[in-house]
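Note sheet for the following structure.
Moving on, here comes chain A:
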Amino acid sequence: MERTGIARAACLAYRRDLLLAFRHWGQVAQPLVFFVIVATLFPLALGPQLAELREIAGGTLWVAALLASLLGVELLFRADHADGTLEQLLLSGQPLAILVLAKGFAHWTICGLPLVLLAPLVGAGLGTPPAANCTLMLSLALGTGILSALGAIGSALTLGLRRGSLLLGLLVLPLAMPSLIFGARAIDLAIHGDSARGPLLLLSAMLVLSVTLAPTAVAAALRISAE
Partner candidate 1 sequence: MNWTWFHKLASPPHAYRIAAQLLPWFAWPAGALIVAGLYGGLVLAPADYQQGDAFRIVYVHAPGAWLSMLVYATMAVAAAVGLIWRIKLAHAVAAASAPVGASFTVLALATGAIWGKPMWGTWWVWDARLTSELILLFLYAGVMALRASIDDRDRADRAAAVLAIVGVVNLPIIHYSVYWWNTLHQPATLTKIGKPSMAGDMLWPLLLMLLGFTLFYGAILLIRLRAEILKRERDATWLTTELAR
Partner candidate 2 sequence: MNDILDMGRYGAFVWPCFALAAVVLVWNIVAARRLHTAARQQALRRVAAKAAA
């Protein structure tokens, strides 16, 4: 029997996750709704003046996206761990890091991408001018990618633990702080009409770093957790 190639295995993993997500799109929508709710908390807490909200819009959007991503990262391994698919992946003989990469990309397609597309709407509620939308979406696209990678590490390490979700936040948030700094800064620059090239480039660098190194860490963590 012909062995499945890596590329084909990765594509299969990607498509499977997307298919499962579409079947349970209620679950997938939860992080999105959470994103909107958290973003709404800030005007309620600080007052309705758009001028004031505009000053903190970058940070608010990013914090909301961060927290929503934490919620969404549960989707990555939990279901597979529960029904035994994860073990199958570990035993499949395919390089685990590549499969993880495929699953991570699927996760970003399901959780990150919709958030990026929704962001301009939420941003408008916080006073972001339409001219900033491009940078806004780019910053969050890069950011949610980084968060998918970091979240995958945390998720793999805390697999099956009770109160694992709380622990996950404690583990992932400090690692995400650098991207928060640059991501929020990029949006703020765009809101004030300046070029956000610097922070965006740094964010891209962080994304490349995470996508390159995280799958190995996740694979190691999965092997540790699933035994």
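These made the cut because all candidates are chains of the complex that A comes from, given by their letters.
Here is the rule we use: a contact is a pair of C-beta atoms (placed from the backbone, for glycine too) under 8 Å apart; a residue touches a chain by one contact, two chains touch by 3 or more; residues count from 1.
Because the structure is predicted, anything quoted here is derived from the model rather than measured.
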**OP:** Spot the contact partner of chain A in this complex among 1 or 2.
**Re:** 1
**OP:** Under the touch definition given earlier, write down the residues of chain A that touch candidate 1 in their complex.
**Re:** 153, 157-158, 161-164, 167, 170-171, 173-175, 177-178, 181-182, 185, 206, 209, 213, 217, 220-221, 224-225, 227
